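Pasting a structure here, questions to come.
Only one protein chain is missing from this complex, and each of the others stays in its spot.
Going by the order they are written in, the chains are A and B; count residues from 1 in each one.
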Amino acid sequence: MECGCRSKSDNNFVGVLPCFRKEIFLMTMAEVAEALKAEVLVEGEGYKKDVRHVVASDLMSDVLLLDEEDMLLLTSLAGDQVLRTAQIVGAAGVIVVNGKPLPSSMVYVADTLRMTLATCRLSKYEACIAVNAALHSKK
Amino acid sequence: MSAPAPSSVLLEPKSIAGSGVGNDPLVLLELIQRLKVRDVMTTELATVPRSAPLCDVQELMRRKKISGVPVEEDGRFFGLVSIDDIIRALGGGYINDPCSKHMTTKLVVLEDDMPISFALRYFNRYHYGRFPVLNRDRRLVGIICQRDINRVLLVELSKELNRLEMASGKSLDQDGVSELYLMREFTVCKYDFENAGKAANEIKRLLQDRQLPPKLIRRIAVAAYELEINLCVHSDGGMLSCQIAKGKAEVVARDAGPGIEDVEWACRDGTSTANEWIRSLGFGAGMGLVNVKRVADEFEVKSKKGSGTTVRAAFTVTGAA
Partner (left out) sequence: MKLRDIIDACGLEPVLVPDAEAEVSSAYTSDLLSDVVAHCTEKSVLITVQNHKNTVAVCTLVGAPAILIAHRREIPADMQEAAAREGVALLHTSDSQFAASCKVGSVLGIDPR
């Protein structure tokens, strides 16, 4: 995992940030969920798979523009479209942040699409930091 | 290609509910995904109110030759009286009690818009003879048993086979399969956000079943998804189709209006006519057509203000199984 810093133009993180090193880190969806103290609602196909990229976005049209495989999608959007988008791009799983109550259809759609779905109480900002911290403590 | 006997398939629902890697005929896999519980379930229900005595329920079962009766009042579902409950009541001597006292209330239910693949999985998992079916408003709308699925599958299978044979223009026994891999068409309704994306999800799954290269599948799926969302957001409703034949995959979105005034403008980055509500759903950033163009090998938009729009995205298929 390239610490999410995939932007081609700018990989020069400033020195004061010890948490950004270009090393390969891998974590499974299950481990990410545990690190975020997330409640896993559906264990889909990607649950035991390594997450290779983290995407923190609420715009599904943006997510569709990415080419990464096995992404973890952190979003504050709670709706079926999140899961449908995740299936299309072959995401490893979806975690809805902010402890948002999910519409009941989401669990059913996730189950049908065999997509891992979890919720966590952290904000997206906090969740990003927690995932990153967990990646680096794992070594 | 001979029609598989659905009953034998139903004895092993696991092989259906899996990822379709086995030798299950694809036609069948597609069918059990496409057909919904509501297409199969029995809607003419014999129900009883909570106050009905168990002996009345027993009489109803005998008369209608059924083995389970839902307890329901004005569409609200309270529980189910099964033949086991009746047998216990006869043994325990409380056959005259109201059914609300002894009905089964811990129930597994299905929703009417679930695919029947899901229902089959449930039959396999729970070993119940039947499931009550509720709609999104949690009202009782039907009841489903395995026999219902068998019946409808048989009918649909023969229809599907006919259609496939007609479409390929010759018997599938010969070279037909390599000529026409796949042809699917989906209706997309305006502002039907609940269902938007379903067609693309299904197209992706079908392509995975055909074991096309994963990167190609993703490109086709992205195009299908973007076009489906476009139909849902911008058109008055239309059709999304996916066809694979002769080394080429084609996704086509066709609608009857309202048409795009300036096609060139619409295909540019970040241009959008979507409203705030659509944006709040995570769409409408104005990248839809750009993204289709990005992933496709061939891309074409035909439109006229006031009439329909047709968008065609084509992909070269290599290494198809």
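The rule is short, and it goes like this: a residue touches a chain if its C-beta (ideal position, glycine included) is under 8 Å from a C-beta of that chain, and two chains touch if they have at least 3 such contacts.
Bear in mind the structure is a predicted one, so any value in this text is a computation, not a measurement.
In the full complex, which of A:L77, A:I95 or A:L117 touches the chain missing from this view?
Residue touching the absent chain, from the options given: A:L77.
Out of A:M29, A:L64, A:A92 or A:L122, which is the one that touches the chain we can't see?
Considering all chains, including the one not shown, the answer is A:L122.
For review purposes, identify every residue of chain A that touches the missing chain, sorted by number.
3-7, 9-10, 12-14, 16-20, 54-59, 62, 74, 76-77, 98, 122-133
By definition in this document, only the chains that are shown with their structure count from here on.
Please report how many Å separate the Cα centroid of chain A from that of chain B, as a whole number.
The answer is 27 Å.
Which of the residues in chain A come into contact with chain B in the complex?
The contact residues of chain A facing chain B are 58-62, 64-65, 75, 77, 79-82, 84-85, 87-90, 105, 108, 111-114.
Using the touch rule from the top, collect the residues of chain B that touch chain A in their complex.
Interface residues on chain B, with respect to chain A: 19, 111, 114-115, 118, 136, 193-194, 196-198, 200-201, 204, 214, 218, 221-222, 225-226, 281-288, 291, 294.
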